[in-house]
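Sharing a structure with you now.
Only one protein chain is missing; all other protein chains are in place.
Let's turn to subunit A:
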Amino acid sequence: MKLSTSTMAVIAVLIALAFAPLYLGAYPLTLLGRVLALSIAAVGVMVVWGRAGILSLGQGLFFGLGGYALAMHLKLVATPRGELPDFMLYNGVEALPWFWAPFASAPFALAMVLIFPAAAAGLVAWLMFRRRITGVYVSIITQALLLAFVTWLNGSQGLTSGTNGITDFQTFLGVNLRGPDVANGLYWVTLLFVALALGGTALLLRTPFGAILTAIRDNENRTRFLGFNPAAFKIAAFMLGGLLAGVSGALYTLHLGTISPAMIGTAFSIELVVWVALGGRASLIGAAAGLVLGQLAKDRISSAAPDAWLYVMGSLFVLVVLVMPQGVAGLIRNRRRAPAPAPVPQNPVTREVSDAV
């Protein structure tokens, strides 16, 4: 198999990242690990938005489902046998809620990290795409569902610990999460998942499945007329995006040692999309790199000048959209291939067709 230059560059970067614990200090390494965990969700956004043309503003929902699935297990492990998690005691809950009980088992919780977000994404997608809801309606509905989830989390003190989120984890699969050697191990595990997500998605998008997603993005009706069922492909893409977001959420929860509604809300979900846009939504590497660099910049600027950060980020959103709709990856690609290809139209026939009525 012959590897392209960009693939080799990515492998080189991943190898360089694998040795990061040797040359990075404790804080930069932790930060990098967290950001890499988030980049898995960005890969999902690239599949859903960049490839299938579905702009979901509710990825935090699936991210949160993965994160909470793991957090519930970690919380139960940290709670003495036969007792209730501390926040339930404070809120007067007398028996463990039924949906908490199975999470005491690690295999069940780990399976749920994958199944829960993917199934939820499948259901949401089935409801939307079956009725041919498209474009901005999808964005608004996914945002509404995320808001419903976050609102419910915030309001259910006794069941989910509400705004405080689930915290105080001790061990995971017998490993003490507060031990001195955990940082490196967790970092490598995260990097492994990033490599798997990137590689697996890249291979998948090279199959006919990927080609049909592109066809749906560029012209859904024409794809339908060719005999494909766009809804089925969009549901599959959405499930993959949800699955990746869920894995990302679980890893992020491990890194941070907590998960709370504030971490997954509207701001998080839109930010995620914008970092992908900045990197280049049509490019896997662009999406992941955009998120990593964006989050690193956020850490730097928001700790140096907390008040300035929202101005910087807001202006960045506007500039990305105005100046480089295909992101940095698009700019690089255009420079390499002259003359520059036209930017991918979001919905090329819409105007002609609707205006012709």
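As a convention for this text, a contact is a pair of C-beta atoms (placed from the backbone, for glycine too) under 8 Å apart; a residue touches a chain by one contact, two chains touch by 3 or more; residues count from 1.
One rule holds for everything that comes next: contacts and distances are computed from a predicted model.
**Student:** What protein name does the UniProt record of the undisplayed chain give, "Indolepyruvate oxidoreductase subunit beta", "Sulfurtransferase TusB", "Branched-chain amino acid ABC transporter permease" or "Nitrous-oxide reductase"?
**Tutor:** "Branched-chain amino acid ABC transporter permease"
**Student:** May I ask which residue of A:Gln59, A:Thr79 or A:Gln143 touches the chain that does not appear here?
**Tutor:** A:Gln143
**Student:** Using the document's definition of touch, tell me which of A:Arg132, A:Arg178, A:Arg206 or A:Arg300 contacts the absent chain.
**Tutor:** A:Arg132
**Student:** Return the single residue from A:Thr30, A:Asn154, A:Gln170 or A:Asn184 that touches the missing chain.
**Tutor:** That would be A:Asn154, which touches the missing chain.
**Student:** Which of these, A:Ala18, A:Leu316 or A:Ile332, touches the one chain of the complex that we don't see?
**Tutor:** Within the whole complex, the residue contacting the unshown chain is A:Leu316.
**Student:** Please give every residue of subunit A in contact with the chain that is not shown.
**Tutor:** Within subunit A, the residues that touch the unshown chain are 55, 57, 127, 131-137, 139-141, 143-145, 147-149, 151-152, 154-156, 220-221, 266, 270, 273-274, 277, 307, 310-311, 313-318, 320-322, 325, 346-347, 349-351, 353-355, 357.
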